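Notes for the one structure printed next.
Omission of a single protein chain aside, the complex is shown with its protein chains in their original locations.
Now for chain A:
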Amino acid sequence: MRSIMAASMKNVEEIRTRVILGEFGVKNTHTTDFPGNYPGYDDAWSMQKFQQNFRIDVVHLDDSSMEFDMVGIDAAIANAFRRILLAEVPTMAIEKVFIYNNTSIVQDEVLAHRLGLIPIRADPRLFEYRNTGEESAEDQGSEIDTIQLQLKVKCSRNPRASKDSSDPRELYLNSMVYSRDIQWVPVGNQADVFADCRIGPVHDDILIAQLRPGQELDITMHCVKESVGAAGKDHAKFSPVATASYRLLPEITILEPVEGEKAERLKRCFSRGVIDLEDVDGRKVAKVVNSRLDTCSREVLRHADLKNLVKLGRVRDHFIFTVESTGILPPDVLVTEAIKVLMAKCQRFLQELDSTDMD
């Protein structure tokens, strides 16, 4: 009787904390730890318990990407961070393109679209949202909400090119227009304020257009602060991240000892470094070393003799976040910004609750 109880307790524990990868589907996908859902569990939310369990470990951080673990939190909140990173952290991007001359073969609209997608290095926190009122086409914007950029390129023949060359790079000058050709035109006091932050495209080598002798581009652009979620002006170019996503921490449990040839095969079923072979009394015994590295290909389930020896699971509240920035801000700053956005939203919600009287 006790053992049955213990087994079921273990079962419930698994349902509560693990997502199980079965052969034909994922089990226990939903969060079930609502208060009162399981007898014998106190699932009421408590700040203290949360503080005890919650932790963030930064695993990797560089200029453009970041990996961190967020442990002890509900999927809904983790997902909120992901969604905010994708869509609600404001970003500067080229919004208005004034084409004075474009004799290249790239059509005006396509050119404008290409320019818009170029990430612009400018800290959006230092700018205001541009007024969303009625704007005229010639609206100049002001130093606090707009960055002006300029692209002025003209292609010509290279007088020093060798006669028999057929490479356009050698034959012509400025035949390739790269993002490095975009110049920042400071407005008002911007030259002083942003003296040290090199406003301009993040990457120098984005090919914008190709020109041939006689063709030219004469373009000014206005960069504006906005977020993807903004109504009416939403566009993927306002996303500060290339992508932001998470995965759950894989957990591989070997149910029975696996030895010899089977162990070798088991090892090959997982990503490199997940399973190691240990020498126990001259036999090779499989052992899970680092399940984090597994890509969850579920290869093991194709082996009839192995599939019942392991259990593939994922820890429900252990989120491994990957944030790839487009380069306008370091990824860690983006995450902090995302958290700030969520806090601001909560604040507004609370205010809203306070201000409406409920009957």
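By definition in this document, contacts are C-beta pairs under 8 Å (C-beta built on N, C-alpha and C of every residue); 3 or more make two chains touch, one makes a residue touch a chain; residues count from 1.
The criterion applied here is as follows: contacts and distances are computed from a predicted model.
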{"item": "Options \"AKT-interacting protein\", \"Ras-related protein RABC1\", \"DNA-directed RNA polymerase subunit beta\" or \"ADP-ribosylation factor-like protein 3\": UniProt name of the undisplayed chain", "value": "\"DNA-directed RNA polymerase subunit beta\""}
{"item": "From A:Thr91, A:Ser239 or A:Ser325, residue that would touch the chain that is not displayed", "value": "A:Ser239"}
{"item": "Hidden-chain contact residue, picked from the options A:Thr31, A:Ser165, A:Asn308 or A:Gln347", "value": "A:Thr31"}
{"item": "Hidden partner interface residues of chain A, rising order", "value": "19, 21, 24-27, 29-31, 75-76, 78-80, 82-83, 86-87, 99, 102, 105, 107-110, 113, 117, 228-229, 234-237, 239, 243-248, 271, 295-299, 302, 314, 322, 324"}
